[in-house]
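Here the complex is missing a single protein chain, while all its other protein chains stay put.
Chain naming follows the written order as A, B and C, and within any one chain the residues start at number 1.
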Amino acid sequence: MNLWNKLMCYSRRRSPWLFHMNGGSCNGCDIELIASLTPRYDAEQLGVRLEGSPRHADILCITGPITHNAVGAIKVVYDQVFGPKAVVAIGSCPATTNVFIESRTLDGPLNKHIPVDVFVPGCPPRPDAIIQGVAKAAEILAERASKKLPVAPVVMPLVGEGCGGACACGGSGGCATKEVQA
Amino acid sequence: MNMTTALARLLIFPGLLFAIPGAWFILWVERKAVALMQGRIGPPFMQPFFDFIKLLGKDTPPREGIGGMLMKAWPLIAVSAAAGAVGLLPVLPSSGGFEGDLILLLALLEVPSMCIIAAGFSSRSIFGEIGSAREAVLSVSYNIVFLLAILSIAASQHTFSLETLAQLPASPLRWLGVLALLICLPAKLHLNPFSLPNAEQEIYSGPMTEYAGPELAMWELSHGLEWVAATGLVATLAAPHVTFGWLAILIFVAFSFGIVLMLSAVASATARLAIDTTVRFYWQVTLIFAVLAISSALFMRFRS
Amino acid sequence: MTQLKAISEKLGIENPWVDKGGVQWLEPGTVSLRELARAMNELQARFITITAYQLPKVEGLKLEYHWDMNGQLLGFPFKLAGNSIESIYDLCEAVDWIEREIHEEYSIDFSGREYEPLLLRQGDTSGVNLREEVAK
Partner (left out) sequence: MSYKIPMGPYHPALEEPYKLDLICTGETVTDAKLHIGFNFRGIEHLAETRNYIQVIALMERVCGICSNIHTLTLCQAMEGLTALTPPPRAQYIRVVMAELERLHSHVLWAGIAAKLMGFKTMFMTCFELREKVMDILQAISGNRVNYSMNRVGGVNRDIDDPQAVLKMIDALEAEMLRTVIPIFTTSSTARSRCAGIGVLTHAKAISCGVVGPVARASGVGQDIRKAAPYAAYGEMEFDVPVQPDGDVKARLLVRALEIMESCKILRQALSKLPPGELFVGDGKFDFTKMVTTTSTSRVEAPRGEVMYSVSWKEGSRNPARVHVRTPTFAVMPAIRWMVLGARLADTPLIQASIDPCYSCTDR
């Protein structure tokens, strides 16, 4: 690997620009994504910038269980992002459709439509978990540039206390059930 | 000025070799200053450099036909014009120069915003077009003040040579001119409260919406160079003149730095104004400034 | 209670209100929908919502109209004959979206108004919440 490639890898890791898309989410993850840019968490320390146009972005952050109405838009936006690019699925919804499982107006999970690189679990994930996921995606971007290989999706560990719906209840609200039955 | 010094000024100092890192530095200072004022830590040093390199490594959007060629050309023209403008700044004492380089500098400084307008319209996106229309309205309104200020400075000291202007002691009228220039800078550099053409919440990224990858990197660079040239111009006119080389550079950098901090502070303390409020503001400033300039000119005439 | 009396007088009926869980209900069949909407307009009551219920097969669909009068929740159930009921959009602007939504979810036809395009799922067919549709 020559010097230019090394510099490029390093730059990619240091400068992830995000485009945020809501695939029918309840708002929780979206607000937590915004919160991760604010003084308490300040994702700009990692060079993160929330961009207004998908053309400028490197990382596509998608929240929500992917409604029928959102599928087309998500595919269009995915194509509008120029490579190399990565997709971060924020929250349990894009990964499994969460509590909305079996809904007939959904067309999830997300990886049915576009390849996902990083799953950030949680309902919603904490802002620090989101930042961690974005940093991981930036790493994947750099790797992809050097090896030109598809990288298997990464599932981030759950950050913080409490289940918040991210547990293995399969979206049936089973955790609440257990608490009442116990 | 002979060919060698001209090339050296354009390419080495204060031209490209100095100006590009300078542009990245100023972009970083601006982001960092805003972050600190918001109680954040902000981007790491060299962040604009990493952004630039990363954008160079991204895929280039396919562009076809004359429109596509033009779209590719606009950022390059903007970068060269801005770099040329930086090259004209008389940072070093007795670095040479010619009568009328102030006019050329003004013309070159205007090129990037013309390019933005053209780029927005040739992108054929509705948001680009609105952004360009806003940029056009904005540039018409602030440029009157901008040109008036420069003209009054030049006229009061009977020269259109930046070099000579930098060596002459500042007159009260020049301070007035510098103040007017400072009022114009936020609009020229698309900062709050006049960040209309790139108002993300209304029209995505305005004229830049359709740009990506290396082309976007060029736009970022031209924006940084505009910063260097515009703050440099004000610094040249405002800074005291010294004959010692290194000290001159130090003073120039310190003044530019101060102006960047000031503009960032204003930007972080204000909300974005609507276009009609902006235009009204600049017309008011124009009026006040015109009255002041005429009265002080008359005053000087009577005194002499 | 004086409010309820005022409504009764306006509608020209006896006082047949039933209190159930803090809601004052008017028994179905007492008053026509458009008359009710007009009376509510005159009394400056605030329209809240319509709730649609799918009753067991033979009984069909039921709509509950809710108005608020100075904090008192008023309920007016209407059983549907077949699949259609009069629209009160021309009398009450606030009813616009909820009528569109109910048309979309239960295929109920509010006669006398347009509801294209669909509110929630443009380009889809109406009746997404009907149980017969689920079976398919």
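Remarks
Everything that follows uses one rule, which is that a residue touches a chain if its C-beta (ideal position, glycine included) is under 8 Å from a C-beta of that chain, and two chains touch if they have at least 3 such contacts.
As the structure is a prediction and not an experimental result, all values here were calculated from the model.
One chain is not depicted; across the entire complex it touches A, B, C. Within the set C:K10, C:H66, C:K79 or C:R113, the residue that contacts the chain not displayed is C:H66.
Contact with the undisplayed chain is limited, among A:L46, A:I59 or A:V77, to A:V77.
Taking the whole complex into account, chain A touches the unshown chain at residues 21-22, 24-32, 34-35, 38-40, 50, 52, 64-65, 67-70, 73, 77, 98-100, 102-106, 123-124, 126, 161-162, 164-165, 172-177, 179-180.
On the side of chain C, touch with the chain left out of the figure occurs at residues 21-23, 44, 46-49, 51-54, 64, 66, 68, 70-73, 75, 92-94, 96-98, 105, 117-122, 128-129. Across the interface with the omitted chain, chain B contributes residues 34, 37-40, 126, 130, 192-193, 195-196, 199-202, 204, 268-277.
Definition applied: only the chains that are shown with their structure count from here on.
Note on chain placement: the centre of chain B and the centre of chain C lie 62 Å apart, centres being C-alpha means. In terms of their C-alpha centroids, the spacing between chain A and chain C amounts to 42 Å.
Separating the centre of chain A from that of chain B, both taken as means of CA atoms, is a distance of 38 Å. Contacts from chain B toward chain A in the complex involve residues 31, 35, 38-44, 47, 49-51, 53-54, 56-61, 200, 204-205, 208-213, 216. On chain A, the positions that touch chain B within their shared complex are 7-8, 10-12, 14-15, 17, 38-39, 42, 44-45, 47, 49, 51-53, 55-56, 58, 82-84, 145.
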